[in-house]
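Below is one structure, written out as structure tokens; comments come after it.
Removed from the display is one protein chain of the complex; every other protein chain stays in position.
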Amino acid sequence: MHIGMIGLGKMGFNMRERLRRAGVDVTGYDRNPDVSDVPDTDALVAALPSPRIIWLMLPAGAITAAVVEELSGGLDAGDILIDGGNSRFTQDQAHADRAAERGIGFVDVGVSGGVWGLENGYGLMVGGSDEDVATLMPVFDALRPEGERDESFVHVGAVGSGHYAKMVHNGIEYGVMQSLAEGYELLAKKDIVEDVAGTMHAWQKGTVIRSWLLDLMVRALRDDPGLEKISGYVEDSGEGRWTVEEAIANEVAAPAITAAVFARFVSRQNDSPAMKAVAALRNQFGGHAVRPAGERVTGSGTPSPGSENTGTEPTTAAGPS
Amino acid sequence: MHIGMIGLGKMGFNMRERLRRAGVDVTGYDRNPDVSDVPDTDALVAALPSPRIIWLMLPAGAITAAVVEELSGGLDAGDILIDGGNSRFTQDQAHADRAAERGIGFVDVGVSGGVWGLENGYGLMVGGSDEDVATLMPVFDALRPEGERDESFVHVGAVGSGHYAKMVHNGIEYGVMQSLAEGYELLAKKDIVEDVAGTMHAWQKGTVIRSWLLDLMVRALRDDPGLEKISGYVEDSGEGRWTVEEAIANEVAAPAITAAVFARFVSRQNDSPAMKAVAALRNQFGGHAVRPAGERVTGSGTPSPGSENTGTEPTTAAGPS
Amino acid sequence: MHIGMIGLGKMGFNMRERLRRAGVDVTGYDRNPDVSDVPDTDALVAALPSPRIIWLMLPAGAITAAVVEELSGGLDAGDILIDGGNSRFTQDQAHADRAAERGIGFVDVGVSGGVWGLENGYGLMVGGSDEDVATLMPVFDALRPEGERDESFVHVGAVGSGHYAKMVHNGIEYGVMQSLAEGYELLAKKDIVEDVAGTMHAWQKGTVIRSWLLDLMVRALRDDPGLEKISGYVEDSGEGRWTVEEAIANEVAAPAITAAVFARFVSRQNDSPAMKAVAALRNQFGGHAVRPAGERVTGSGTPSPGSENTGTEPTTAAGPS
Partner (left out) sequence: MHIGMIGLGKMGFNMRERLRRAGVDVTGYDRNPDVSDVPDTDALVAALPSPRIIWLMLPAGAITAAVVEELSGGLDAGDILIDGGNSRFTQDQAHADRAAERGIGFVDVGVSGGVWGLENGYGLMVGGSDEDVATLMPVFDALRPEGERDESFVHVGAVGSGHYAKMVHNGIEYGVMQSLAEGYELLAKKDIVEDVAGTMHAWQKGTVIRSWLLDLMVRALRDDPGLEKISGYVEDSGEGRWTVEEAIANEVAAPAITAAVFARFVSRQNDSPAMKAVAALRNQFGGHAVRPAGERVTGSGTPSPGSENTGTEPTTAAGPS
């Protein structure tokens, strides 16, 4: 089998390698010539046997859409396009429709596994027609971990369902990471816990919460037991947000996943407009002293001296409320 | 009527004044001699007619407990102690029991109204015996706003119930403030809203959310339309925490109130251990770049260039997940 | 002044009446002939002086869009369309653009006040051009409460901003209602609170949380002190959902408002798929007994006897976890 792959970043680069190790020929294209096998997509299309199979591993959104558009014009009936990036599932049908105008098949694949997938294999969630999926099975089998196919591969349903399943997977991932993080903070703040890293380490076998994310947490703590080298500034990619939007659209209460998304928003704020408003309100009704903007926020959570009292106030008195 | 008041801070000082304006004699004691009428509590006790009525307006916890203990030893049967501070309702019965050993009555009062109570009157939630409450009605009537008694005074039930009701009141207050604050941030972040302060101003009459806290928000924005002078660092007093604990104890889901309490915790952190953990996890599974500790957190929420990509990575590629 | 109003439901019907009382002539149309002044929209258009002003008070979405489309074809340059319904702000620009093709002005107005607006007046949040808004001021002044204009009227910004502000207003409303509701449950579950309705009644004057929604809560409890006649099944209209979606889109943490939306979703479920999943998991790892589907859920929150233990298990033993 011989396929094309466009987008050779952290994911695509490793996937090309895993496919090759499994005996699948891959011609890869990336705009970075250091990793690309061909100079451009035309060369990639020309290099592939017919019917062509081209796997896109590109940033979701405009870039993926542009490449789908370009290839839909350059491929032939019977070829198959695969979008393996983190596209929003709501985009897939439009891409499939565009491809179908020329008789080109379209399959969306949610790919999970991160940088570890090269060695471990990738979890795959696939949306598309039975026929296209059947054609692609050798590719999927090469990418997924060895062992039972059903444990790492699923044909979820029609076009869009693969990315929907991946979105939900990532939404769960947000919630699990937030849960582990809350637990970490609860351990780290407690004096009687003398060995935070050791405690999480000891959860890896036998416990109910043993999991790969826990294993990674242990790895991170091994390198930096107090997480002193890292800032608590956390980006979010689209899937967490989309999961909340799908929760709203489908009337599903998703408080844990949503809490995880909101916590990331707050982590990136230097100062929160909302909390300024709360501080202003407290000042209004209770005369509670406020911190001037720009005063360094301390991490201790300990009120600064006098923060609840004005200077002339008798300190025995009950504060207002 | 002639009562004693111990604790003349922002609340007690104003309450003494409001009582006096209403014709209630008040002998006040505070450890700050500038505001105190008498040099010590012995002098206060000696100054009061029998049966004595002494209103405590002190910080909750050890200080209130110590003064209850002291007075329980110095008062006589038939006297009444009132705890009007923000004591936890779980403390009241012990205080009442201690007072009862000497035949002293005990009444707990939740007092709401903040620094505005002097002019507006205070909302009062009272726990205690029918007899004690009846004795104290002239005091309560002087403190509460004019008009219908039932709109600002309630005898909630037995000892402890006044502070319980006040705790719930304050829990609701947390949730309402948080809701207003979230709305403020939603207005402030949106370009098409050209007049944030004016918008909240226009909610004061006619709308469903008209309220005193909204009025205070408008006042705060009048002085500082962008809340630029204030930091989003928010203390919390005990009532919010106790409300969450009572929610847990009584199996009541209280997600809005709890969110308000947690938001305050986070507002006081310079960096969040939990979010460090999430950042560390993302780095582990996806090779997502992290911010070194100490790197200045920007307020924009915009990813710094390259924050999701390592230097050598082709920028067209889909990131891992 | 003489305007048209289309949609004479609970809101539009009362608004027509309030306008008329203030001396504004209103020709109203509704598909219900009992309340309509004219047989159809053509007749309404014909009845109005030029330049025409037509206020739409229709269900958001398809119905409003259809009427905007219809009128955009039938009105003339210089006429003004007002959308006073709860349309999503993201729809407004398209409606304004459609109207502008014929030189028709478009103004979006968020209207708050519910069925009480007839007597109290309505809070108004307006988006549109300065010129159109100036033309409409007599209408706005008739609808809003008497007194200071700025307390119930705001020109928020360009087209769309009025509905955006109304959306945020309603989002806050969700959070405030949820907060009051959590407080209500905390009072209702506590034995020492002997008078739940009386306690909330006493919060109406003097307290920090005094508000119109609290006044309404007191009214509801006056009629039905234990809320025994009402089911805890709560619909949600669009604004709450849109607020969460805007929170996501603008990276604003809105946990209290979101909690309110999710609580409504859950209130409408007879059984929760998510909680079935949690029950299934507990059964898997711990052998915790589960309830068969269809077994009546009790309201007490008290575990049924033996619910944590299988029949043959020694009851002294620690359960698994």
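Worth a mention:
Per-chain residue numbering starts at 1, and chain names A, B and C are given in the order in which the chains are listed.
Operating definition for what follows: a residue touches a chain if its C-beta (ideal position, glycine included) is under 8 Å from a C-beta of that chain, and two chains touch if they have at least 3 such contacts.
Keep in mind that this is a model prediction, so the values were computed, not measured.
Remark: the absent chain touches shown chains A, B, C in the intact complex.
When you scan B:Arg241, B:Lys276 or B:Arg291 for touch with the missing chain, the hit is B:Arg241.
Within the whole complex, the absent chain has one touching residue among A:Val168, A:Val234, A:Ala277 or A:Val290, and that is A:Val168. Although one chain is not displayed, its contacts with chain A can still be listed: residues 89, 112-114, 117, 120-125, 127, 144-145, 147-148, 150-158, 160-161, 164-165, 168-176, 178-180, 182-183, 185-187, 189-190, 192-195, 198-199, 201-214, 243, 246-247, 250-257, 259-260, 262-263, 301. Taking the whole complex into account, chain B touches the unshown chain at residues 208, 241, 244-245, 247-249, 251-255, 258-259, 261-263, 265-266, 268, 272, 274, 285, 321.
Touching the omitted chain from chain C are residues 7-13, 30-32, 34-35, 57-60, 63, 84-86, 111-117, 166, 170, 173, 177-178, 180-182, 184-185, 188-189, 212-213, 216-217, 219-221, 224, 227-235, 237, 239, 255, 260, 263-288, 290-301, 303, 307-310, 313-321.
To be clear about the criterion, only the chains that are shown with their structure count from here on.
Here C is the chain whose Cα centre lies closest to the centre of all protein Cα atoms. Each chain gets a centre from the mean of its Cα atoms; for chain A and chain C, those two points are 34 Å apart. Chain centres here are Cα means. That of chain A falls 39 Å from that of chain B. Computed centre separation for the pair chain B/chain C is 29 angstrom, with centres defined by C-alpha atoms.
In chain B, the positions touching at least two other chains are 112-114, 117, 170, 173, 178, 180, 182, 185, 189, 212-213, 255, 260, 263, 301.
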